[in-house]
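See structure below.
Only one protein chain is missing; all other protein chains are in place.
Read from first to last, the chains carry the letters A and B; within each, the first residue is number 1.
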Amino acid sequence: MPEVTPISPSLATAAQRRFWRGLDELEGAAPREVPQDVVTFEPPRLARRAFLGVMAASAALAAGGCSRAPLETIVPYRNGPAQDGYGKPVFYASALERDGYAIGVLVETNMGRPTKIEGNPLHPASLGATDIFTQAAVLELWDPDRSTASLRNGAVDTWPRFVTELRERVIAAPDGDGIALLTETVTSPTLHDQIRTFLEGHPRARWHQYQPVNRDNVYDGSRLALGEAVEPVYRFGDAAVIVALDADIVGALPGAVRHARDIAVARRGATRPTIHAAEGSPSLTGALADRRLVIRTGEIAMLADALAAQIGGGESSAAQVGGAAGGAAQGGGAASGAPQVGGAASGVATAALGADARAWLDRVAADLAAHRGRAIVVAGDRQPAGVHARVHAINRALGNDALVATREPVAFDAGNQGDSLRALASDMRAGRVTTLVMLGGNPVYASPRDLDFGGALRKLPWSAHLALHADETSAASTWHVAAAHALESWGDARAFDGTVAIRQPAIAPLYDGHSAHEVVSVLVDGNPRPGHAIVRDFWQRRHPAGFDAFWDASLRDGIVRESAATSRASVLPAPSSAKRSAAPAVAASSALAAVPTAATTSAPPAAIATQATAAPSATTAAPAVRPASDPSSATGAIVVELVLAPDPTLGDGRHANNAWLQELPKPLTTLTWCNAAWISPRFAAAHELANEDIVELRTASATVRAPVWIMPGHADDAVTLHLGHGRTRAGRVGNGVGVDAWPLFDSATRAIVPGVALAKVDGRERLAAAQTHHRMEGRDLVRLVSREEAARCAGSGCTPAREREPTESLYPPFKYDGHRWGMSIDLDACNGCAACTIACQAENNIPVVGRDEVLRGREMHWIRIDRYYEGAPSAPRTLFQPVPCMQCEHAPCEEVCPVEASVHDTEGLNVQVYNRCVGTRFCSNNCPYKVRRFNFLQWVDRETESLKGQRNPNVTVRQRGVMEKCSYCLQRIARARQHAQTTGEPIADGDVVTACQAVCPTRAIRFGDLQDAQSDVVRARTSPRHYALLGELNTRPRTTYLARIAAKTEPKS
Amino acid sequence: MAAPPISRDIGVLHAGWGYASIGDKIADIVLTRPAHWGWRAAFVGTALATAIFLAAMAYLFIRGIGIWGVNIPVAWGFAIANCVWWIGIGHAGTFISAILLLLRQRWRTSINRFAEAMTLFAAGMAGLFPVLHLGRPWFLYWIAPYPNRMDLWPQWRSPLVWDFFAIGTYIVVSFLFWYMGLLPDLATLRDRAASRWKKIVFGLGALGWTGEARDWKRHRSAYLLIAGLATPLVVSVHSVVSLDFAIGNTPGYHSTIFPPYFVAGALFSGFAMVLTLAIPLRRVFRLYDFITEVHLDHAAKVMLATGTLLAYGYLAEIFTAFYSGDRFEIAMTVDRWVGAYAPVYWSMMFCNVVCPQILWFRKARRSAVLLFFLSLVVNLGMWMERVTIVVQSLHRDFMPSAWGIYIPTVWDWIFLIGSICCFAWLFLLFIRVLPSISISEMRALARESVEEKR
Partner (left out) sequence: MTAPRLYGLLAEFATADELIAAARRVHDAGYVRVEAYTPFDVDGLAEALGFRHDSVAFFTFCGALVGGLGGYFMQWYAAAIDYPIDVAGRPFNSWPMFMPVTFELAVLGGAIAAVLAMLLASGLPRLRHPIADAPDFELATRNRFFLCLRSDEAGFDRDAAERLLDELKPMRRAEVLR
C-alpha cells in the first residue's frame, strides 16, 4: 500500500534533489550541475550584494549614523530548478525562532523582497515544513505598525544617541554594578558568548532570562529526577506507544513540526504507534490520539503518580521509580523534594481517580508493559516539575532511554525563568538596578502580574527595550530601541535537538532597526559592531580551519553541520530524506557547551523547592475543585480550575498585531479575532451557560471577564483561557482584541490555577467563529476506516472507503494531452494544525477581512480546515478535513458563470479569471463545497506601502467584486512549466509543490500529475482509503481524500 | 338616421355610456381633471423615496455589495429575491392582455392597459436588481451577445445569460404590445387636447394615427400575433428565471417542478398587484362603471386558481424531497420547517395558502376592501417565498462546515422599499399622463353591449 512508504515520495525526491545538490557542493565533488549552478546563481548573488549595499546605505543615511554601508554577503539556498535569473524567486536558508527554539526556513525573495517562508528540508526541526508562526513572520516583517525609529521617553531619537547613553552608563559602572540584562530564552551561541563576555568583564552585572512560554518545569523536573537540567529529545518515529500527559506533542512542544512529521510517518508505517492522551483542555495531540482521557489538568499529577505505581505493578516498582527519581534528586541537592515525587503518593492518587481514568490507566499500563523500550511518555510543559520528574522515572523504568534522548538544555544557562524574573523585579524595586537593558520580550504585558514588573520598570532611572513594536514595555522604559526583524538581521539559534542554524538576513533593515547582538556589543566594549561581523567572528573562532567553506556551506544549507551533538545522549536520527542533516558529532557542541557563571545562574534550590511543593499542591488542589465539595456553588459563584495557556495562534501575545494569525481560525475552535473561556458541555449545561455568555473569573488577586466557548472534550469544572489577547500597545491590528488573561497569571500558581471563582454576568459578546456547525449530520464527508479494514484491504483489492464513483455521463470526457494536475489529502495524517491555511494566505495574497466580516461569514481563506465532532460531547472524536477547491472535472461553478470567468484551462485546471469576473456569485451558490471566496468589499489594502512589499508578484491582487478560490498555486505550476521550457527537461513528479503541500508537517497533502502513473498522487489514489468528497454529485473532483484510520476500540457514533 | 348607441349593463361595463362619454371620461383624467390631493401627496412621497433609492445605488456602486448582508454561503440575498418577485408581478399584465385576449375574455378590456403599464414598471424593477447585485456592475456589458473584452462571448450555458435574453425580450415585447394598444388612444388625446403642446406631444406619440379601416385591420392582426407570441413568452420568462435555481445543484434549488410552480406564483402575485392598483384607481377616479365587481371577481378567481397551483407546488416539493430519499433534500426541507428561517416559511404558507381560501366565497371576491388587503398579504407572502427559496436553501447546503446565516442589513431593506416606491412613483406618473383604460376597446365593448342585448 503506497502510503506506507516512510515518506511521501514526491517530496522525498524533491527534497533529495535539493539535498544532494547541496551535498555535492558541500563535499567539493564536481558534479555536472556545478558549472550550471554557478552560472545560474551568480547573477542574483551579485544582485543581492548590490541591493543590500543600496538598502543599507539608505537606511544608514536615514539613521544619520554610521559612515559607510557594510558589505555583507548572503548566500542563496540551492533550491532545485527554477532559480535562474531575474523575475524568479531566490531562496535563502535562515532560521526563525518560536519561544527561542529555532526552526530552519527558506526565505523566498522576489526581486529582493521577502514574500514567503518555506521550511528548510535540511533542518531537523523543519524537514521542509513549518508551523503557522513561521509562515506569518513575513507579514510581521512588513507590518506597517513596526517602529521605524527609536524612541526616548516617547520622542523620536537615534540609535547613535542610544549607543552613547548606554556606553556612558556602562563606563559609569565598570564592575557592572546596577546593570541588569533581561533576555528571553537564549539559544543563540553567539549571543550567549557575547553576554558571557560582558558578564566576565562586569562581574556584578546580572543577566536574567524570562520567556512567558518557558520550560522551567521541564528543567526543574529533570533536576529532580536526574540531578541536572536536561532537554528531552523524543524519537516518536520509532515509538510503538506514545503517552501524552497534557502534552501537545504535535502542536506546542518544541520540535512540534518535526514530531508531527515523525508520528505521521510512523502511522503510515506497518507498525502504527498507539497514541494515548490525557488532558483537560483539548489539544491537537488529543485529537490525534487513539485513546483520549478527559481529566482536569491539575489531576494529571495524580495520574502520573498512579501510572508510575502501575508500571511493573505495585509498590516495588514505585519504590524503584522513586529510587530513580530520588537518587537523581540527591544529585540535584534537593532530596527533600524527592520523596513526594517518588512512589509514596501513588496509592492515594490511584484511589482519587475516576473510573474512566482508572480504565485508561489500566489500558495504558498494559500497552506500556507490552512495549517496554518502545514507548514514550511525555508530560506537557505546563505540568509541574514533579510530573516531569515522575515521567523521567517512568521512561527510565520502561527502558525507553533509546527513544527519549536527553541532552544539555537547548537554552543556555537554563535556570528557572520565573524565579529569574521575580529576582529581577525585587532587585528593581529594591533599587539595586539602575540600568536595565531588555532584549526583546514584553514583560510588562506578558508576565505574572503579581510581580508588577511594569510598576517596577517605571521607577527605574534608565531602561531600554529592544523591540519590533513600541509595545507596553517600551512605553514603560526610557528607551525604545527599534529592533531589526529576524529576516533583516544576522544571528544564530539552536533547534529543539541542538542543531544550530545561522540566521542570515534576506533583506537589509527596512527601518533603523538593530539586533540584540549589536546592543550587547555596546555593553561589551562600548562600541556597536554590525551583526554580520559579530556572528561571523564568533563562528570563525569556532572553526578557524577552512572557515570560508564552512561559513558558505552553513549559510547555504541553513544548518551548521555537526552542531546537534549533546553532552550525553544519542541525538535524533532523521527517518527521512534529511537523515544527514542532524548527523551526530561532538566537537562543535562541546565547544558550545555553556559554562554557567555564578552571576547568571538563578538559584536552583529555590526553584526545586517551589516545584517540589508544586507537584503535591496540584494533587491536593484537585479534590477542592469538585463541585460536590464546593460550598460556594450555591452562592452563584462556581469554583473551577483555570488553565492559562498560550494562544494557539498568538502565542504569548507577541503575534497579536499579525492580522494573518488573528484571522487564522484557531485549531479546534475555528475562532478568530478573540479568545474565550473554554468550558465543558456538561459544565455549561449544569450552570446554564451558552456560547458567548460572559463569565467573570476571580482569583485572589484579579478578576477577568471573558466570553464562554463550550468546548467538547474539555474537562468538567475547569476553564481554559488563552493568554496573548487584550493587548493595549500591540498596534492597529492587535489593540483591544480579546481578553487579557495575564492578570490571572500568578507567579505562584502559574499556568494551572486551582480554586478560581466563576460567575455568570450579564451581557454577551459575539465570537467570530469561522465554522459555526460542528456535526457532520450523518453525511459522508470525513470517512473512517478501521485499522483492521485498512490492513486487510492493503493486500486484497477490497475498497472499504471508495464508493462506486459515477462513470456514466451524457458528455464525452475531455482529453488532456498535457498534464492533469490533481491533489490527494490524507485525513489520517492531517492533525489540523492549520499551517496550510496560512501558507496559502501568504502565497496567494489573500486579504484579511477583520472580525466583523468574519462574523458576517466573509473570511477569505482558500483552504479551510473543517472540524467535526463525533460521539459524546463530553469525550468526542475530533475529525479534521482540509478543504481547498476540488478542481472538479464537471465543475458546477463553470456551468453557471455568464462571462466565462470560471473555466477549465488546457491542463484541466478549474481556473478563476479574476479580470473577467463580474461578480454574480452564482458559482459560489452552485459549489457544493463552498470553497469560493468573494471580495464583497475592497479587502486588499491598496494604500499601505509596506504591505505591498510582502505580496507575491506572481499572483494577481484581487479587486472588490471579484470571486476567488484555490488555484492549485497556478503560479508555481507556471514557474515549473517555464523552467521546463527553458531547460527542455520535462516537469518531473515533485517539481510542482503547492504552498499548502510544502508547509504540511505531516505530508498529508500530495500534488502531482494524474496522467503520470508513477506520480505520488496517482499512487495515493490507488489506496483502499481513497474517496471523493460528495462524489455522488458527479462533480468528478480532482482533489480527493484518503479516509482516516480510526482505531476500532473507539465507539462509532 | 340612428342615434349613436348607449351602453347597457353587461357586468364588465355598466349602462349609460356612449362613445363620446367613454372617451371623455377616460381622457379627462389625463387632460383636464385637477390632480387629487391624495395623488399629489403620494406622488411627492414616492418621488422622494425614489431619490433616496438612487442615492443608495450610488453608494452601492462606490462601496460594493458588501453593504448588504450577503456572504458565503448565502451569496444571493434580497437583491435576487426582489428581482424574482418583481418579474413575477410583471407577469399579470401580459397575461391579461395576451392570454385573455386570445381567450376572448371581455373583462380584460378595462384593466389591460394599466396592467400592462404595471408589467413594464415591475419588469423594469426586476431588470434593475441583477445589475445592482453584480460585484462589478460596470462590466455588465460583458453579458451582451458580442465578442467583447478579449474577444470573449457570453457563456451561453449560464441561466443568467438566459435571463438576460428572457427579461430583455419580455420588456421589449411588453412595451411594443402596450404601445400598440396606446396608439388609437393617443390619437384620441391628440384630437381632444386643448393646449398646443399637448397636441404636439400626443400627436407625435400617436404617430399620425387616423383610424382608417385598413390600419385598424392590420393593427388588430399585429395585436393578435404579438399576443400569440407573448403567451409562450410569459410562460417562458418565469420558467427561465426559475432555471437560475433549478439548474443549480443546491438542495431547494435543484427541482424540476420549479418552472410551472414559478409561473403559477408569478400570476398569483401579478393578479394581487393588479388588484392592489385597480381598487384605489377605480375609487379615486370613480371608475366603478368600467372596473366593476365582475372584474374584481374574475381577478380573485384567477388568484384562487393560481394560489391553489402554488400550494400544490409547495406540497410537491415536500413530497419529492422525502420520496427521493435524498439526505440533503430532506435536511433542507426539515430546516425550512424548524430552521433559522422557519418563521418566514410559515408566514409565507399563511399568506399564500391559508388566506386566499377566503376567495371561495362570492361575497369576499366582490368586496373591494377585503380584496385590497388580501392582495397586499399575498404579495408579502410571495416576497417571503422568494426569500425562502433564495436564502434558506443556500444557508445550509451540502457541507455543514460551510453553513452560515444571512441577516439583511439596513441597506437590503432600503433597496427593497426603494424599488417599491420607485414602482409606485412611475405608476402614479402613468395614470396622469396616459389613459389608464383603453378608450377604443371600451367603445367597441359599448357597441357590443348594445348589439348583444338586441
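The working rule: a contact is a pair of C-beta atoms (placed from the backbone, for glycine too) under 8 Å apart; a residue touches a chain by one contact, two chains touch by 3 or more.
The structure presented is a predicted model; accordingly, all values stated were derived computationally and were not measured.
Engineer: For the chain not shown, which residue from B:80, B:226 or B:390 touches it across the whole complex?
Structural biologist: B:226
Engineer: Specify the residue from the set B:243, B:331 or B:387 that touches the hidden chain.
Structural biologist: B:243
Engineer: Looking at B:42, B:166 or B:281, which makes contact with the chain not pictured?
Structural biologist: B:166
Engineer: Considering the complete complex, identify which of B:188, B:269 or B:292 is in touch with the unshown chain.
Structural biologist: The missing chain is touched by B:188.
Engineer: Which is it among A:154, A:813 or A:986 that touches the chain not included here?
Structural biologist: Spelled out, the listed residue whose C-beta touches the missing chain is A:813.
Engineer: Hey, which chain A residues sit against the chain that's not shown?
Structural biologist: 809, 811-814, 889-895, 897, 900, 903-905, 908, 1036
Engineer: Residues of chain B in contact with the chain that isn't shown?
Structural biologist: Output for chain B: 1-5, 18-20, 23, 145, 147, 151-157, 159, 161-162, 165-166, 168-169, 172-173, 176-177, 180, 184, 187-188, 190-192, 207-222, 225-226, 229-230, 232-233, 236, 240, 243, 439-441, 443-444, 447.
In the analysis below, only the chains that are shown with their structure count from here on.
Engineer: Which stretch or stretches of chain A touch chain B in the complex?
Structural biologist: Residues of chain A touching chain B: 771-779, 781, 853, 856-858, 864, 866-868, 881, 883, 892, 895-900, 916-922, 924-926, 928-930, 932-938, 959-963, 1030, 1033.
Engineer: Under the touch definition given earlier, write down the residues of chain B that touch chain A in their complex.
Structural biologist: 63-67, 69-76, 130, 133-137, 139-140, 142-143, 149-150, 152-155, 157-161, 164, 244, 247-250, 253, 327-328, 331, 394, 397-405
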